[in-house]
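The chains shown are only part of the set, and none of them has been moved.
For clarity, chains are labelled A, B, C and D in written order, and residue numbers in each chain start from 1.
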């Protein structure tokens, strides 16, 4: 793969532009896409950059096609990816669930917008459940939720590596804010940072005549018998669980002695981290926990974090999607679960801090 | 240090450039910076707002609800951005096209929509019997500083109409000191490299406007304040 | 159309003619346009509202305002969701055809108009357009051909001209890689259903546009078959054109590739 | 029937009026509605007699609007037909429509 920058290079650019560069750095060979706000600029930058780096691009007739052409590209042995949002994300679930069943290591970037339906083109964390569990059920995929331009870059590279290491479709989950805002990022060649790109392999079209020199590769997603599906789903689940320690990622801080832990993912985690620092400066004992992988979800890690804490507060720009995951994860522990849910709108540092203080004031009055 | 700046004006007034230059300059000064335009379904029309944050620590949400500095460049944008005003906000406005904005206890913190939408859509939205965001409160104490700059007039009379926004930028720098003039100049050199190379007079015009904006504040600031 | 002049202030115009101020419902604006929502949300110089003006005029002339349902797509057509004094449904991207087709099956007495962009009609909704045409659904589809995905910022559409620069063909559309432009009415003519109507109009010829629009509605009124009208339109915002360039692009560049006229009339048959 | 539906709460009658500037000439009158004119310039290019020019006054978006030179105007109505915003109204015939009533 060609080096994309001479040396580490600090840039000030939009998140969508970062992603186009990250895909180049990750060695992505072809993008398949259909326009939808707020991810369009990934395509715009990619179509400008791709010819310079000899990468491919195909604009398709819809997201179904974008997703299925991506699967074709991956099965041809290429690092292929697509990007979408909102209503396009719904359609993309059809190819994603075929990728789950057939273990096709395709990569998707999802920049969440408002929901449900066409809603707004701007921002939200309302596609979290869809990104993690979309499709007709029980497939396995990896979902990284990023919070900064640097993470967009780092984790898109990682997403390709995860996909091709474990053969689970992999999603990078961002949002419209991340796509459209500008902030600083350092672009680099992965090898300069000791990151090796996991090699790809063709599923079909390998050398040799099938049936003569080698067995033909026969891929399918249909089964005739109920018990086959039972076996496949269970086997996948076991494999996914076994791999979880390798894949799962989270970030936390100030957990010791915390009276409350703030939980948030993606860009909201920036606000809660800052809020925690703010409160700590004021002497308020609070910590934070941020799942970086939403699938697999850092269940054990979260349980450990909240074990000794009286309460957590979940922050999300959604009506309780992360909240569901948290509730499920901490089930059985005595921790009280509060939530600050702002479907479709951003959460600022100040208001996060205010919410926590308000809660602590009220609950101390009760005690 | 954490400064939240919103710049609002009509589509053609160059508010996004102001935001971008500010952000680029801050970034070049080694500060944490985010810049975000607002965007909606339409391609054009309506009030355009640039959101910039400059800080010495990592930044949370790239949008915000209360601005430290609010720059308003057209009558419509005053209406649209009332909600960003909070005690402590500095409001900078183009006094050649806008009357001094009436910032009173009742307008501070009022819920309004952030949008670049053309009128019809946005108005309709504003007209909905919205119940506002929970936890929102109208703040009753006001401690707002307003600074009027006759930027449009000066740009037209003394400089060029098209450098109107850079003149405003100069004023912002003078008033807020979020970034140094040198940093802003460097940012412009970087961002307009190709344009400046093709038409060197552009550089001169812009830098002249920047200077004029800086100097304007020194002379007019007191008068415009409330 | 009554034009109440409810206020007037007279002034001498520079050319010596008198200029008065009148306050009026504006009789240039079809009654089917909802005045309350004007000025509308389309960009300056956009062709969409010209198409919608022709539609309004046709609805008015056919006197079907009371039973016409207007459906619009996602794409700049959505900006027309409250454009008319017509019951209107803004649907999903590419899905206006099935929504209106479903409505028509349930209420054949209504006149269903499905309005969409070239991306919505020829790309993501092409299975619906094609199959509604095949079924000869009694609906009227009006498709705005502006050669780009306008609302998302100007990406290549199925109608983008060869060598045309868009956000996803920054070096110009290369037909060898992305194909030649889609020719909708020609395709409808090839499907050639009995009683179907297919034409291509242009915002550059308003009278003809009204005529085609009326025929596309009359065909539904007569319960003859599917009616399809593509309209060459403008998008100065994404084309980044001056008014002169805008017209040149529609009248010269586009019209070279897209022939204006009627391609299938209800009398024709295959 | 509107429980929870996303329909606008609109009055049934659609009575909005616009302010128009009518210029009258013997051939007919030409009206511009400044609050509708977005200054797209399409009419200027379409006028067969080059009768339309930019005005110094502003239109709907704070951008310049157009006006017509009635010396040149042949009241052909093309500008009105083509205006995407219905910002022009052209009337042939008697100098003052009001008087003719």
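Here is the rule we go by: contacts are C-beta pairs under 8 Å (C-beta built on N, C-alpha and C of every residue); 3 or more make two chains touch, one makes a residue touch a chain.
Predicted model, so just to flag it, every value in this text is computed and none were measured.
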item: Formula of the whole complex, where the shown chains each stand for all their copies; value: A x2, B x2, C x2, D x2
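The rule is simple: only the chains that are shown with their structure count from here on.
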item: Euclidean distance of C-alpha centroids - chain B vs chain C, Å; value: 38
item: Centroid spacing, where centroids are CA-atom means, of chain A and chain B in whole angstrom; value: 34
item: Per-residue overlap in chain A, given as positions that touch at least 2 other chains; value: 37
item: Per-residue multi-chain contacts in chain C, two or more chains; value: 38-40, 43-44, 78, 82, 151, 153
item: Of chain C, residues touching chain A in the complex; value: 74, 78, 92-94, 119, 123-124, 126, 149, 151-153, 155-156, 158, 167-171, 178
item: Residue ranges of chain B in contact with chain A within the complex; value: 20, 23-24, 27-28, 32-37, 39-41, 57-66, 133, 135
item: Of all residues in chain D, those that touch chain C in their complex; value: 8, 10-11, 14-25, 31, 33, 35-36, 38-42, 44-46, 60-61, 63, 67, 69-71, 78, 80-90, 97-98
